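As you look at this complex, bear in mind that one protein chain is not there, while each of the others sits in place.
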Amino acid sequence: MAGLKYMSGFGNEFASEDPRCPGSLPEGQNNPQVCPYGLYAEQLSGSAFTCPRSTNKRSWLYRILPSVRHKPFTPMSCGDLTENWNDVEPDPNQLRWKPFNIPKSSEIKVDFISGLHTVCGAGDSKSRNGITIHMYTCNTSMTDKCFQNADGDFLIVPQQGEILITTEFGKMMVEPNEICVIQQGMRFSVDVFGETRGYILEVFGAHFELPDLGPIGANGLANPRDFQTPVAWYEDRTVATGYTVVNKYQGKLFSCQQDFSPFNVVAWHGNYTPYKYNLENFMVINCVAFDHADPSIFTVLTAKSTRPGRSALTFLKP
Amino acid sequence: MAGLKYMSGFGNEFASEDPRCPGSLPEGQNNPQVCPYGLYAEQLSGSAFTCPRSTNKRSWLYRILPSVRHKPFTPMSCGDLTENWNDVEPDPNQLRWKPFNIPKSSEIKVDFISGLHTVCGAGDSKSRNGITIHMYTCNTSMTDKCFQNADGDFLIVPQQGEILITTEFGKMMVEPNEICVIQQGMRFSVDVFGETRGYILEVFGAHFELPDLGPIGANGLANPRDFQTPVAWYEDRTVATGYTVVNKYQGKLFSCQQDFSPFNVVAWHGNYTPYKYNLENFMVINCVAFDHADPSIFTVLTAKSTRPGRSALTFLKP
Amino acid sequence: MAGLKYMSGFGNEFASEDPRCPGSLPEGQNNPQVCPYGLYAEQLSGSAFTCPRSTNKRSWLYRILPSVRHKPFTPMSCGDLTENWNDVEPDPNQLRWKPFNIPKSSEIKVDFISGLHTVCGAGDSKSRNGITIHMYTCNTSMTDKCFQNADGDFLIVPQQGEILITTEFGKMMVEPNEICVIQQGMRFSVDVFGETRGYILEVFGAHFELPDLGPIGANGLANPRDFQTPVAWYEDRTVATGYTVVNKYQGKLFSCQQDFSPFNVVAWHGNYTPYKYNLENFMVINCVAFDHADPSIFTVLTAKSTRPGRSALTFLKP
Amino acid sequence: MAGLKYMSGFGNEFASEDPRCPGSLPEGQNNPQVCPYGLYAEQLSGSAFTCPRSTNKRSWLYRILPSVRHKPFTPMSCGDLTENWNDVEPDPNQLRWKPFNIPKSSEIKVDFISGLHTVCGAGDSKSRNGITIHMYTCNTSMTDKCFQNADGDFLIVPQQGEILITTEFGKMMVEPNEICVIQQGMRFSVDVFGETRGYILEVFGAHFELPDLGPIGANGLANPRDFQTPVAWYEDRTVATGYTVVNKYQGKLFSCQQDFSPFNVVAWHGNYTPYKYNLENFMVINCVAFDHADPSIFTVLTAKSTRPGRSALTFLKP
Amino acid sequence: MAGLKYMSGFGNEFASEDPRCPGSLPEGQNNPQVCPYGLYAEQLSGSAFTCPRSTNKRSWLYRILPSVRHKPFTPMSCGDLTENWNDVEPDPNQLRWKPFNIPKSSEIKVDFISGLHTVCGAGDSKSRNGITIHMYTCNTSMTDKCFQNADGDFLIVPQQGEILITTEFGKMMVEPNEICVIQQGMRFSVDVFGETRGYILEVFGAHFELPDLGPIGANGLANPRDFQTPVAWYEDRTVATGYTVVNKYQGKLFSCQQDFSPFNVVAWHGNYTPYKYNLENFMVINCVAFDHADPSIFTVLTAKSTRPGRSALTFLKP
Partner (left out) sequence: MAGLKYMSGFGNEFASEDPRCPGSLPEGQNNPQVCPYGLYAEQLSGSAFTCPRSTNKRSWLYRILPSVRHKPFTPMSCGDLTENWNDVEPDPNQLRWKPFNIPKSSEIKVDFISGLHTVCGAGDSKSRNGITIHMYTCNTSMTDKCFQNADGDFLIVPQQGEILITTEFGKMMVEPNEICVIQQGMRFSVDVFGETRGYILEVFGAHFELPDLGPIGANGLANPRDFQTPVAWYEDRTVATGYTVVNKYQGKLFSCQQDFSPFNVVAWHGNYTPYKYNLENFMVINCVAFDHADPSIFTVLTAKSTRPGRSALTFLKP
């Protein structure tokens, strides 16, 4: 997949159409009565409609079939996923996890979804306040199956093995020392190329942002230009045997069936997208004479709480 | 009740006295050592004392007997009311309720309180954060009984049958296509005139407000002039058989007895009152050339969360 | 004029119609194609259209003839009015003015306008930032003449002699130990009843507000209920000899002629109005054990600067 | 110039390089010790370094010769440009300008700079607070000459004749019913194709922004996708006879000479750029049942004052 | 302990060193590679690193042995401490506690920790939102034992018996009519001198602050000068039998052992410290003419919620 293309910038108002369908992106309006190629226009909201510009997030997707054309969701096993912190006794000792073992594909086939393990968390998705940390270990690509997190955003940190993520917005290849963010409600499917492991930071009720830099100035830490968003890519594929959509909703898993691939978005525009970032581009700043700065100086992305200066979740450059 | 009078304006600093007791409203101070007619002065707070002007809410009530002159509260059955969301499994499918059946008064007498059913919700009243949606179905007026919600505000939306609401501030007749708001701590009694149904939006920890209009300008959507607040009305009535006050507190019901009607407020002033609104007065705004605006353009009232632009609960014009 | 009526409340959304024309206030909308009695609807804006609710000010006036029906403005003598501070050398010594002499009506007729003297100021009206302090001394009522300040708000403090102020919103009688505020753009005429003197605080670019009270709580200092706004009053009067409108614009005076009284507003509604306040109602608060509080504890009204906690102009109870 | 390309989005973090120099944009850092092609890296700041993300503006330009390589500035005639409002008496009458006459090129050659006339204004550039409105009338393209406004931003509204604007960021063709914005410090040259006229809104100390939409929601008025920013274009051109840079600084004009074209930026990235907008894309919103909204509903771009909801300057769709 | 010294001021950037070790506080930097006297430098954070100045709290402690040199924590009995409010039924009646009985030391030895009883609360420490009210009753000093609250801040109000509190920052003697605050993460030990009782306000996720005074001005209520912070004091004491550190974490108690006293901080500096206040210094303010102010006028300290003007917890002068 060396040929994957990306658009640069953080939080840009992007626009992209698959080159196989020139003119598929409507011009001058969002929701024409008849879209080019007979596509269906859908708005995917990433914020309350009434948020101010700086936090107002939405994208318009133009797709071959509407996303609601699926059978009802039914509960499925949550495996090692949980959001119920009361089941665990608190422990004030400093903890460190040794790397989770990755199952051998010769023994058992595990894909990204079945390989999710919740490590810890606080708060809950229902109250739109809190975070969760998961690990993923897998050895098999997801086949005719996608995942959608209705609870919050996933910041994915591969530790071993690159992952190819197909989303409604296009494809991203993410390798160790890169991170990617799949925001709430975006459907995606993960292909792997061997034994694969990483961790996931999930945040409810707030999106990841670049920190304000204060006296550091207009450049520094993770620069917005170095974030990469995929370009539109679609498949017009019928899946007679059924395509499975797995939905995490209020901390639990549900699945439904449909008879076509959800990655049928021919064109899209908007500022609510998945994106990735290479940690090598981080512009490191620190004390140059004596002492050293607090670890916040390594902030890559942060999700704000409602107290000024206090984050709900911050990802630091390792 | 065609003769009911109202004062116009949203969030005004109102003043009203029952015309049967001229001069009952003290002038120039709130809490004289001896009030006119020997009334008792009580402040009903709708906010922290220290809130800034724009959110500071309180009214002064001048009443025949103090509101605390009642026997202790004891728990009572909560019927179909609940605030315990963990008892219900989440369901990611889109849901729609068919209209609740209204019991026939020939079969069973049901008043506004016993006819309350909780439909859904999130958060809880204890943490002062969250919402609940209830239905009410009833066929009988409340007799020698009033309700008081210690948990939050009720926005009541009649669907079938008008309701006559007697409050400590006066009387309101509310018909379908009208809404009314009874704020936290205000006692009220509901009279009905047949089979009656509606729904109730309850919000904890925030009051309903008119939305800021941004570029829409100084007029539009629900205009403040069209909100109506009752005028003072009292009854000086002893209830030998006992008057029942039902209190919803932390999601549960309690009742106590007293030997007089609580609607004994002869005069009052303040900016914390019940009010009603006729949805026909809504000044509809939308796109006039192409596309259409997001549903927030139909916002009648909204209760703010602590994230800018994100509401805890918004009532849209149906 | 003992019979003058007022509506109580500060910043309320008021509505009023002259009882001689019942139904003159349009219901349910602001700007009907045909108003009752053939009146003209005009919006008087007291803020940018896009201000948030708490600072958004406007009123709708329904009048017999449109306010623009006048001849062009021409410059007139400014007398002792000025906004040019560079003409005066600064003086760091503490200053106190002895009372200005009031001219005898037997010697010279002076009305409110010709009796204006600027005492001091800072900033200017053009930049919408600054204040001015004027004195007025007069002995004669304004006849077929009104004043309109396009630059800012007048807070008028009578020292000697009551003044009867006729405005587009109705009439107010203001006596010593009372104050009144005529906001930007409101036309008014002043009648006096002998030798009359007072001072005027003028502020540009901000309106007077009640201060937030902080720990003082929900009541105290000037209570909103004690502010009084006039009720609608109109005259349908032709002035063949010409009615003069004097306009202060960018610190200078201009006048124009029209052939009818501008006080022809039959009904109005809105939250942008003139108002008055009796200083006896001020709820004085201070230290009760030792020391004494700073003078800000006597704040009646304040006009905010854009620095938190710093006012552009504050009027303290004398 | 039909072939001009633009990038879409408002306030995006853009990146562009002239296709004649592939790889000219440095990757992964802004200021390498040796830039590709031996280019000079320069940061153009559009805000204080310490502004928060939402108002922090800067671009990095990679150019053939440094922009400071010019001779000193010397004063030149300001023609009809001024910033001295005290020279004009105020006039409270409503004013309207009839269209300025455009000089015939057969009689006199007038380019964009010499054809500037100040119409009115307030505040001044020194205090970083205020606005100016200019007209331009011209019949001749600027030759070996560019303009740079050190005082504020220009929002240009062509009335007659399209204009081709060459900037350090690339080229834009702007026709009547389009607008463009050239921000503070950006050098540009204007080519015309006949008798040409338009007006210019200039604002000091604030940039133009899209308004927050409030209840209108995530789409409406001027949509961010419809703003267009030029792509990188350069010329490596020596001008033996001297290239003139005209600088407006504190309301006055200065010029200096250099021996090369300033449009030598081979690649650039950043969020501080010129842009244009076609007013046909404006998504008109208004009342659909009765009354009409305030004119703010036609806001295309607005420059904020420091009072919430009050703009320094707003451009409304005509 | 009459000789105990304190530093005055609220929230000051303090610096203190035990006079037995002159020069123990490093100058000009916080974290030298070798500290004076071979001390260990530790930063104790009282806020997120990224909080703005007004809420950024941290201190640097220079100690003989690192604080992490202890054995692992193990759970211990929580006695009457709890944070589980769901176990108690709500009760809307007004409640008042009669004084808790203090056990006789002749019958049972009870120290500060074992004498803690939770009275009521709301929210929880995990979500960093909520409060708890505890009582303490004890008759015996803590021996070779200290307490550390990882959940929030303790505001301690002695009712009977003075308490001598040894902290990592020094010693404080607190008597009835005084209060003290021990903030999150600060280890302390309590000595008593007889039968001792008091109550404790605990707040999660916010620190106590002095209220903004609004119109009261620059002086009044609890003045910052009257708050007292201890001076550095250390003991270099080995405890062969084991020193016990008790940790409250997520509402439960844990203990660990170490072989030295934790009060080994020779010098420290910073703005995150314990402090005490004598309620006699409270500058009482109230109405002096009529009515009386709301109880907020007696605010000593308040912990803010995220709603303007609404506190999470306020301590009023009794």
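For reference, chains read A, B, C, D and E in written order, and residue numbers begin at 1 within each chain.
Please note the rule applied: a residue touches a chain if its C-beta (ideal position, glycine included) is under 8 Å from a C-beta of that chain, and two chains touch if they have at least 3 such contacts.
Given the structure is predicted, the values throughout are model-derived calculations rather than measurements.
Engineer: Could you list, sorted by label, every displayed chain in contact with the chain left out?
Structural biologist: Looking at the entire complex, the absent chain's contacts are A, C, D, E.
Engineer: With respect to the chain omitted from the figure, which of D:Q29, D:S105 or D:N278 is a touching residue?
Structural biologist: Only one listed residue reaches the unshown chain, and that is D:Q29.
Engineer: Taking the entire complex into account, which one of E:S45, E:S105, E:N286 or E:T306 touches the absent chain?
Structural biologist: Result: among the candidates, E:S45 touches the missing chain.
Engineer: Among A:L61, A:L155 or A:L221, single out the residue that touches the unshown chain.
Structural biologist: Residue touching the absent chain, from the options given: A:L221.
Engineer: Touching residues of subunit C against the unshown chain: what are they?
Structural biologist: Listed in rising order, the touching residues are 85, 89-93, 122-123, 129-130, 211, 290-292, 294-296, 299, 306-311.
Engineer: For the chain that got dropped from the picture, name the residues of subunit D it touches.
Structural biologist: Within subunit D, the residues that touch the unshown chain are 29-32, 47-52, 55-56, 72-73, 75, 126-127, 150, 205-206, 247, 249-252, 254, 306.
Engineer: Could you list which residues of subunit E touch the chain missing from the display?
Structural biologist: 8-15, 28-30, 43, 45, 47, 49-50, 52-54, 56, 58, 209-210, 212-215, 217-219, 223-226, 269, 271, 280-281, 283
Quick note on the criterion: only the chains that are shown with their structure count from here on.
Engineer: Show which chains lie in contact with subunit C and also with subunit D.
Structural biologist: Touching subunit C and subunit D alike, sorted by label: B.
Engineer: Taking each chain's centre as the mean of its C-alpha atoms, give the chain farthest from subunit B.
Structural biologist: D
Engineer: Touching at least two other chains at once: which residues of subunit D meet that condition?
Structural biologist: 211-215, 217-219, 283, 290-291, 294-296, 299
Engineer: Could you tell me which shape the graph of touching chains takes: line, ring, star, complete or other?
Structural biologist: Here the contact pattern is something else, fitting no line, ring, star or complete shape.
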